[in-house]
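With one protein chain held back, the other chains of the complex are shown just where they sit.
Labels A, B and C are assigned to the chains in the order they are written; within every chain, residues are numbered from 1.
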Amino acid sequence: MATPTAAAPRTNRLGLAVVEYKGGKTTLCAGCGHNAISERILDAYFELGIAPEQVAKFSGIGCSSKTPAYFMSRSHSFNTVHGRMPSVATGALMANRTLHGLGVSGDGDTASIGIGQFINLLRRNVAMVYVVENNGVYGLTKGQFSATADLGSTLKSGAVADLPAIDVCALAIQLGASFVGRSFSGDKKQLSALLKAAVAHGGTALLDVISPCVTFNDHEGSTKSYAWLKEHDLPVQELSFVPSFEEIAIDYDPGTTREVTLHDGSRLRLKKLEADYDPSDRARAMARLMASESGGDVLTGLLFLDPRAPDLNARLGLVEAPLATLPEARVRPSRAVLDAINASLR
Amino acid sequence: MATPTAAAPRTNRLGLAVVEYKGGKTTLCAGCGHNAISERILDAYFELGIAPEQVAKFSGIGCSSKTPAYFMSRSHSFNTVHGRMPSVATGALMANRTLHGLGVSGDGDTASIGIGQFINLLRRNVAMVYVVENNGVYGLTKGQFSATADLGSTLKSGAVADLPAIDVCALAIQLGASFVGRSFSGDKKQLSALLKAAVAHGGTALLDVISPCVTFNDHEGSTKSYAWLKEHDLPVQELSFVPSFEEIAIDYDPGTTREVTLHDGSRLRLKKLEADYDPSDRARAMARLMASESGGDVLTGLLFLDPRAPDLNARLGLVEAPLATLPEARVRPSRAVLDAINASLR
Amino acid sequence: MTTAELEATRRVAPRARAVTNDFSIQVATVNGSGSQSANTVLLRTLFQMGIPVSGKNLFPSNIAGLPTWYTIRVSRHGWVARQRDVDVLVAMNGETARDDVAGLRPGAVVVYDAPLELESLRSDLAFYPVPFDDLVAPVSADARLRKLLRNMVYVGVLAGLLGLEVAEVEAALGRVFGAKPKALALNLRAIQAGLAHAAGVEKRDPYRVERMDATRGKIIIDGNAAAALGALFAGVTVVTWYPITPSTSVVESLHGYLEEHRRTADGQATFAVLQAEDELAAIGMVIGAGWAGARAMTATSGPGVSLMAEFAGLGYFAEVPAVIVNVQRVGPSTGLPTRTSQGDLLSTAFLSHGDTQQLLLFPGSVEECFTMTGQAFDLAERFQTPVFVLSDLDLGMNNWMADPLPYPETPLDRGKVLGKADLERLGGFARYKDVDGDGIGWRTLPGTDHPKAAYFTRGTGHDEQAGYSERSDVYQKNMARLRRKFEGARAALPPPVVTGAGARIGLLAHGSSDPAVREALAQLHAEAGLPADYLRVRAWPFAAAVRDFVAAHDRVYVVEQDRDAQLLSLLTLDLDPSLVGRLRSVAHLTGMPLDARSVTEEVLAQEGR
Partner (left out) sequence: MTTAELEATRRVAPRARAVTNDFSIQVATVNGSGSQSANTVLLRTLFQMGIPVSGKNLFPSNIAGLPTWYTIRVSRHGWVARQRDVDVLVAMNGETARDDVAGLRPGAVVVYDAPLELESLRSDLAFYPVPFDDLVAPVSADARLRKLLRNMVYVGVLAGLLGLEVAEVEAALGRVFGAKPKALALNLRAIQAGLAHAAGVEKRDPYRVERMDATRGKIIIDGNAAAALGALFAGVTVVTWYPITPSTSVVESLHGYLEEHRRTADGQATFAVLQAEDELAAIGMVIGAGWAGARAMTATSGPGVSLMAEFAGLGYFAEVPAVIVNVQRVGPSTGLPTRTSQGDLLSTAFLSHGDTQQLLLFPGSVEECFTMTGQAFDLAERFQTPVFVLSDLDLGMNNWMADPLPYPETPLDRGKVLGKADLERLGGFARYKDVDGDGIGWRTLPGTDHPKAAYFTRGTGHDEQAGYSERSDVYQKNMARLRRKFEGARAALPPPVVTGAGARIGLLAHGSSDPAVREALAQLHAEAGLPADYLRVRAWPFAAAVRDFVAAHDRVYVVEQDRDAQLLSLLTLDLDPSLVGRLRSVAHLTGMPLDARSVTEEVLAQEGR
């Protein structure tokens, strides 16, 4: 393990070098958006100085869901079944509330087979980061449309998407989600800031990251291609993240910039690019998103935030210590308790 | 079968008396809102003069899902499994596009276990009426909260709902549904008009009908009780339905009243009670609904309508005749076709 | 069967004129009419009089207004299985009264609502008309209340006719309404009205009760509450569920116990109970929690188990502890949700595609609902796999007499888990390596503070280090280990219970068939002079003792409550082919709890007697 010396590589506040956050070699296609997201994710945890052992990774099934094997090998990871990862993550994070939960899913895994569990994860506000690596297709099964494919977009085969797309962000905001952001695998700066903010959030932090599938959905006619995003990516803010452990306080123009304090005390600075976009107003955010859909623009940035919504474990009123490792004395009532119960049944 | 004579009971345009639309004896609790809805449903089909044989009833599992046994015994009916009725209805209505599809479900059946299939039914815009008999609890399993239980509402046991409720209407509008209405089992006039309009619609017509569970959720503290609805029911319009086969044209004040023409040529007349509510504006309808949620008001009436959205069978480009009964000659290609295929594989 | 039981049976063989403490009472009513508390008072009164009792509720799958039958068996011999014939009928439901009466055997008693005029139906029964409405009229002016109180009137009438001790009736009533003095007084008056009426009628039947001392120290509980207590004392920490009859009360009562006994001084919870959106989510949460190290469980019934099939396979292959209590009901599909069955054995044993095998436990009493649900957590963590506890509606929802639930004497077995210190000592580990020769690898929990603690859990092919692998040799080695692990479970699961030895024939059963089979053994012996040994299997895969039992008998009658002889099927797959021919099927699926008489008749028929 690297210790910070003049010669040693750059280390974070834990004294860990970035290599300690690396994973196995990717088996995804060269150029796949998912690979870029993996890089951003491990950078975020590295820079936040979170010990990999404190992170638990969850995924479903798909190319996107394979990626947890390609970053942070020092974190436990659970590659579950298709579309049902949210329930597994919910169970694990109830069992050990001290873990930093990270879910990585795909648009098919989340919005097609998984839409039911996804909705319930958001409603419960399970404290975790939930990244949808959104390419509009089923990559691993060779390119069929998923539920996020935009109406009218086409496959290489010429097939045309004929159903209204599910916008997981609009859906999440409508359902009462507490943190909703969207980004693009190609936007290093924005994605990094959003990822860190998501980690700093105290509930379910949904990040819908457009992540082009170079093999099956990066062609003309796709609305999830690199080309399309270059054209239509419309950030609503310019974001910068200030971690809780950094004390810098640069002053900024409150007219154009706004700062939100996150659950863990970190701050996210939003320099408005779209003047009247307000990520704290659910109804207006909804309306704006629904408008953009028709336009074909891809609104990115912090779309909605309620830093105070209680998370699942708070609602359950759990003890601080992980349920998983409570000693027998705390989980098995005494002989006297059973005697009393038996007596009451006589 | 009753034929219209002076003595005979009132008959519809098919010459059928209302008894021909009756079902078996209900086994639900006396006073259950579901029973009232059953009455409205059979009245609607009777008055529209639709032959019961042309109607196919679908339901999931629950007290509400039992009701198809209690009306229109002359219609085929499929009481399926819990939460998965939409898929069964979708299959049946692809197989026979000439059927009038009617789905009856509960809030648990639709919004809890069934939310995934419900969402996909709406996206596909399967041509059918879909009634959610919404009492906020699981009646048949003795009164646990469902996903439509309002935040803060209580059970008799004192348990408090601690998750944001799913408003199936807001959800449907956000997802692009083509017909969304809400009513109350106790509002005979409004529910009848909405049911008829739903039958006249050419896609999925969602009706969220608040239907109190007198046994488990009609107490103080419930937001799905008769008392609560009497207090908070807020109709956005006064509705009257004019069937396609009636030629009456009463004139009305376009300032306060508006008429929409439905898929089958019938008309629904909306006398505005809430001045600027516009059921053709998706984003504004959304915003208004999300506002009402916080207020505790129950917005009822025709909440959204797009009479022109293509339904599933239109998108599939199906032949007019039911697929189910196409003759062999139309579904088994000729020997020559197979010869050609074999040749191509040599 | 104990010799005491045997004698007991012999003594009654020639049916005495007065039938004391040996008959069944059936109350026919409609659900939602409030008869439940009346029936509880009856049951508890008998119990308090020291007389062995059991109560079975036959209710419809709706909420109110349909026919319901509550049967109380009084048995001085201690038999608690359903008795096929009813001796004393209380006919409160006009809808079913005629059928109910038609089904009685000659000499039976009918207490009924006078206006039903049942006396004309048969001449071979003792009819006692009761003018319920007249009797309750003075008790209360409130019609709604009177409807409820009518039930207490039949308690009074029966008390009078059968000779229940009034003091015990009042004590029982006190337990039911203790908290509500007003209700208590009203109901007492209704009972007294019944007693008064009974005092005026001439007794024309042999049935009576008499104080015994056979219930001292015993408790009355239903299997679902017992299972909940089993989980409570096994230190369950995560409970997820989706309501479904007849399993709902497992979690509802468990939740109550947890709220009462598992909160810290400052009110924090050492447990999580979460109502999921469906069974796929419920089992997913259990798998996630078990993976993270919690003792996690869910409770469900047939349709829920079917929905859990995919996750059950993940649990098996990724080797994650999970406890699933399946309170079986009659299938297929939605089936008869309020009837009992043992029909999920095969589908659960092979739940999920592709060479998946699951561990099954078969509680045969409410005590075992308690102990086995507790053990299930130890086994799930020891074997790192899902464990299914197959209870059923009869066990789970009916009231049973039982010995006090025993406090677990062994500490929790948390299985093979490596902590930080272990890893420092070992320098690392391989998740799926069979280091101990039992096929069970060591696992670590997420959050373990050691750079070598992490591993990657997946449902895809993996090597000993949990790395992804499609290699044929790696896959085969892993699958062979999983089978070794499964085979190893045979010796660790609850062993069969064998009674008797040396008889030429044997009876073999599982779960809630036990009381009926034990009574059938007594009947076979006492009535047909046919001694039989008995093995009750308590888990799958089967212990070696099962093989020995079959080998030791010419014919083994496999008694079970399903259509397809699923227990016999699992035995057929497990036994040496040379023994399969000895198995005979006694499979019943009526939806009613199994009764001894049907078993006895079937065995005698197949024995050619």
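Operating definition for what follows: a contact is a pair of C-beta atoms (placed from the backbone, for glycine too) under 8 Å apart; a residue touches a chain by one contact, two chains touch by 3 or more.
None of the values given here were measured: they were computed from a predicted structure.
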| item | value |
| --- | --- |
| Contact set of the excluded chain (shown chains only) | A, B, C |
| Which of A:112, A:192, A:211 or A:342 contacts the chain that the document leaves out | A:112 |
| Residue touching the undisplayed chain, where the options are C:242, C:271 or C:316 | C:316 |
| Absent-chain contact - pick from A:29, A:151, A:234 or A:345 | A:29 |
| Full-complex contact with the absent chain, from C:192, C:240 or C:356 | C:356 |
| Residues in subunit C touching the chain absent from view | 60-61, 302-303, 305-307, 309-310, 312-314, 316-318, 328-339, 341, 343-344, 346-348, 350-357, 458-461, 470, 472, 475-476, 479, 483, 562-564, 566, 569, 572-573, 577-578, 580-581, 583, 589-592 |
| Sites on subunit A contacted by the missing partner chain, in the whole complex | 27-30, 61, 63, 66, 81-83, 112-113, 115, 138-142, 144-145, 147, 215 |
| Touching residues (missing chain, whole complex) on subunit B | 1, 20, 24, 51-54, 56, 58, 68-69, 73-81, 84, 86-96, 98-99, 116-117, 120, 312-313, 316-320, 322-326, 328, 330-333, 335, 337-339, 341-342, 345-346 |
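One rule holds in what follows: only the chains that are shown with their structure count from here on.
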| item | value |
| --- | --- |
| Rounded Å distance between subunit A and subunit B, as computed from the means of their C-alpha atoms | 36 |
| Rounded Å distance between subunit B and subunit C, as computed from the means of their C-alpha atoms | 41 |
| Where subunit A touches two or more other chains at once, by residue number | 116, 120 |
| Contacts with two or more other chains, residues of subunit C listed in rising order | 277-278 |
